[in-house]
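These notes concern the structure reproduced below.
Note that this complex is displayed minus one protein chain, with the remaining chains in position.
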Amino acid sequence: MINVTIWNEARHEYKNAVVASVYPEGIHGAIAKAFPTTDFVVRTATLDQPEHGLTDAILESTDVLYWWGHMAHGEVSDEIVAKVKKRVLAGMGLVVLHSGHFSKIFKTLMGTTCDLKWREANDRERIWTVAPAHPIAKGLPECILLETEEMYGEHFDIPAPEELIFVSWFSGGEVFRSGCTYQRGQGKIFYFRPGHEIYPTYHNPQIHQVLVNAAYWAASSRGATPVYGNAKPLELLP
Amino acid sequence: MINVTIWNEARHEYKNAVVASVYPEGIHGAIAKAFPTTDFVVRTATLDQPEHGLTDAILESTDVLYWWGHMAHGEVSDEIVAKVKKRVLAGMGLVVLHSGHFSKIFKTLMGTTCDLKWREANDRERIWTVAPAHPIAKGLPECILLETEEMYGEHFDIPAPEELIFVSWFSGGEVFRSGCTYQRGQGKIFYFRPGHEIYPTYHNPQIHQVLVNAAYWAASSRGATPVYGNAKPLELLP
Amino acid sequence: MINVTIWNEARHEYKNAVVASVYPEGIHGAIAKAFPTTDFVVRTATLDQPEHGLTDAILESTDVLYWWGHMAHGEVSDEIVAKVKKRVLAGMGLVVLHSGHFSKIFKTLMGTTCDLKWREANDRERIWTVAPAHPIAKGLPECILLETEEMYGEHFDIPAPEELIFVSWFSGGEVFRSGCTYQRGQGKIFYFRPGHEIYPTYHNPQIHQVLVNAAYWAASSRGATPVYGNAKPLELLP
Partner (left out) sequence: MINVTIWNEARHEYKNAVVASVYPEGIHGAIAKAFPTTDFVVRTATLDQPEHGLTDAILESTDVLYWWGHMAHGEVSDEIVAKVKKRVLAGMGLVVLHSGHFSKIFKTLMGTTCDLKWREANDRERIWTVAPAHPIAKGLPECILLETEEMYGEHFDIPAPEELIFVSWFSGGEVFRSGCTYQRGQGKIFYFRPGHEIYPTYHNPQIHQVLVNAAYWAASSRGATPVYGNAKPLELLP
């Protein structure tokens, strides 16, 4: 079983009637429904819980953490961010969603501003797969159509993705690197673009497929244990 | 001075009145005009010349070779392709243009089919820079607009680009990795998508800018000389 | 079950008494013993069999192909190489071993000379893991010690590895990029350095571990089906 924890700042849902009607169980609740119970144990956590719902016990028992935030990035405590980062570097998978590009955890793992271009204008989005052999693309059509979404455009100030899996097309004229993977320490990271709070993106079955594929990928079997520190010579010095 | 050789199969220009009117001096003639004479010595070569215009003397004195082909890839001799490949691996830059994706030289350097999706329907194309810090993007606006072009869509069956510089948006709904760099041996390779024969793409000043930037990049100063073959021990064996 | 086919030119074993004594069942026979029968169906194929043992039926039913060759690269038919390449691009995994660096199949997939430096002088080799999180490193110690091996040194004329997993240290003073992965089309490729014919490398349990890890990795679940060719517009043209 893969242990997934879905973190959501869960603020828009209480402040905006449109968001509340689109996500009556919260964005985290909608994402949670993506995962088949045969393979996954799913928990959710939100900003306003103690320790933002991310206690040591929960982090230690999480294989893949999903992160959605937007209006309250600044309220996430630096201490919790440090703990999450430590767990990612130790091997926990991390899936950063949409406006999570500006979250503390993503910026500290990337080392860049993670800035981008955007427009709220009901653009149509087409998410094209450019790495069809990648397991995160498993079972997908050649592109996923989202009838309305917020536009994100280049330039997206991230390190060059280690694997670029999706590129989005927007009806307003832009493109965006929408599915990007990174390895940091022992942990796998996947950034996935769509998911503006006023659109039903997280109810879309193909988006669910991507989210589930990402969990299998990010939780996949570990390699070897890295060794650090002071070392003795392996060979006799000549 | 950088020695540029522009190779063109130069067949459409003689068979299609539209192409002849768009490129009265040939596609190679239009590309040649991109390069300022202060920094470049430009030659052209075409399929129907002896040795396709690519004699040993010309190849040896070429810093960057541009390649445009489409309907006659099969007529390019394997022997000339082998010579060009050897020169690229020895350090000559190579810029492969548009339908050159299916040329023998590009396929043998990539190792893949280089297949893609396409449509001739007067799409509008926007070429977005996704790596603005790259020298090939120097002086460009955030996107280059081409009012009409052939569409190329994913999946483009190439090795993952070492650097992805441009991504195209098409009005018909597709995206394409339009500017891709590779290093093979000592040689730098740049694939650049636009340039269907019936459109005036190679008269566009911003496209000229990309072509010139690519020459500076592909001809840039060499590193060290690689060493191969049977070797003596550097240390006493224990 | 994962279907593994181990291809060996199997010539040294018949011409050199040392090799015959080290590998009485052939190099392919020794490699075959690495794979647990719980997860793998293993077949072997050799140069002197009809179609080099690589019939269409065998290739079609192979998930991961291992390739060992050295003195007879030139005797491998171009037709069979073309078939193997087509299968790799369609998704078959390929593990290229040691002197297979100069095989036709590796060179045609890489696009470079694949040349390197070498020395037969009973060097000690230490194979260090530089990507411990990678599944091919699963269960390994921080380095694998081989008491005697042929030295391979840089420069190794390959495209920059997409993932660099192992780097070898040699007692004579050299280093080598010993474990390199590539994706070509839908297929995963792993080059693994050790395995000179006169040493018992392929009887080493840690080397077995790498070979088995590579099979799990190279056969891992496929993504989506790429689409090529003429396409209709997805959006109404403006």
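For clarity, chains are labelled A, B and C in written order, and residue numbers in each chain start from 1.
Operating definition for what follows: contacts are C-beta pairs under 8 Å (C-beta built on N, C-alpha and C of every residue); 3 or more make two chains touch, one makes a residue touch a chain.
Predicted, not measured: the structure shown is a model, and the values here were computed from it.
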Residue touching the undisplayed chain, where the options are A:91, A:141, A:172 or A:200: A:172
Touching the hidden chain, out of A:184, A:203 or A:222, is A:184
What does the interface between subunit C and the hidden chain look like in terms of residue numbers? 126, 128-132, 142-143, 153-156, 160, 163-164, 167-170, 173-175, 177, 235-236, 238
Considering the entire assembly, which residues of subunit A contact the chain that has been omitted? 89, 108-113, 115-119, 121-124, 151, 153-155, 157, 159-160, 162, 171-174, 182-185, 226-235, 237-238
By the contact criterion defined above, which parts of subunit B meet the unshown chain? Give residue numbers in ascending order. 91, 124, 126, 129, 131-143, 171, 183, 185-188, 220-227, 234-235
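Keep in mind that, in the parts below, only the chains that are shown with their structure count from here on.
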Copies subunit A and subunit C - rotation angle from C-alpha fit, nearest 5 degrees: 180
Using the average of all C-alpha atoms in each chain as its centre, how far is it in Å between subunit A and subunit B? 36
Length of the line joining the C-alpha centres of subunit B and subunit C, rounded to whole Å: 32
Identify all positions of subunit A at which a residue touches two or more other chains, and write them in rising order. 126, 129, 131-132, 142-143, 235
